[in-house]
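For this view, one protein chain was removed and the others were kept in their places.
This part shows subunit A:
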Amino acid sequence: TMFPLLLLLLPAAHAIVELQYKPALIQTPPLEGLTTASTFVLDQPRCVFEKYGNADIWLVVALDKAASTFNNTDAPGTPETAFQGFPDRVPAYMTLNATLANYPCPKRDGDITVLRVGSETSCAQDEERPTCNGPLPGPGPYRVKFLALQGSEPVAETAWSLPITLRTAKSPSSISTTDSRHSAGMIAITTILSILFAILLAGLVAMLVFWGSDSCGGSSTFSKPESVSVRRYNTHHVYDQPAARL
């Protein structure tokens, strides 16, 4: 009776618990740097690994299309899971080693609990640091999951996350700088000033053309300060006539 019981227990002992938690990008507070060209920010797995106080919790990062090829028995810190080989030689790498103490439960209000994937730039080329949390080499999409290892045995894992796509930067020469509209103010200024200038030029031409012509001087002529006095001439003729009648 012991033997079948042992056989029953063995698969149970080796089965990895599939936790219902799905890793996701952090939702609150809204972060401007949630995804950049080479990093992304995950929510910490708080209150998820409560039963695994002795385990090391690792983050597994894989390209979306290679996620299914990851074997849970692959050990961290080996060339098969080294960040430096990702994605050409290594389909998925393991990084961000933590224990339950790093993820206390429950989360304190007001704390921002994040995991920034891709923040370590100093060890990105260092083969001695296979568990480096180095910047991601392309826009992805990537999928992540958490794996709890006790010793070197995997004991629990979360589900794979939804695909995470990073930002791709465009070239600045694609910015078009030639589509500027003419504002209403500029059109008004141009047209009105042109009309005024044209009227003034016409006035100047009229002035010069009719220079010296008294007939077109307007309704009244203005006398200069020294006015010319008009003298009347009387002829002898006019004064003699009344004398002749007498």
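By our rule, a residue touches a chain if its C-beta (ideal position, glycine included) is under 8 Å from a C-beta of that chain, and two chains touch if they have at least 3 such contacts; residues count from 1.
What we mean here is this: contacts and distances are computed from a predicted model.
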{"item": "Which of \"Tetraspanin\", \"Ubiquitin-like protein ATG12\", \"CDCA4 protein\" or \"Cytochrome c oxidase assembly protein COX19\" matches, in UniProt, the chain that is not displayed", "value": "\"Tetraspanin\""}
{"item": "Residue in contact with the excluded chain [from A:15, A:47, A:105 or A:204]", "value": "A:204"}
{"item": "Chain not shown, touching residues in subunit A", "value": "29-34, 36-39, 41, 112, 114, 116, 118-121, 135, 167, 169-173, 175-177, 179-183, 185-186, 189-190, 192-194, 196-197, 199-201, 203-204, 206-207, 210, 212, 216-218, 220-225"}
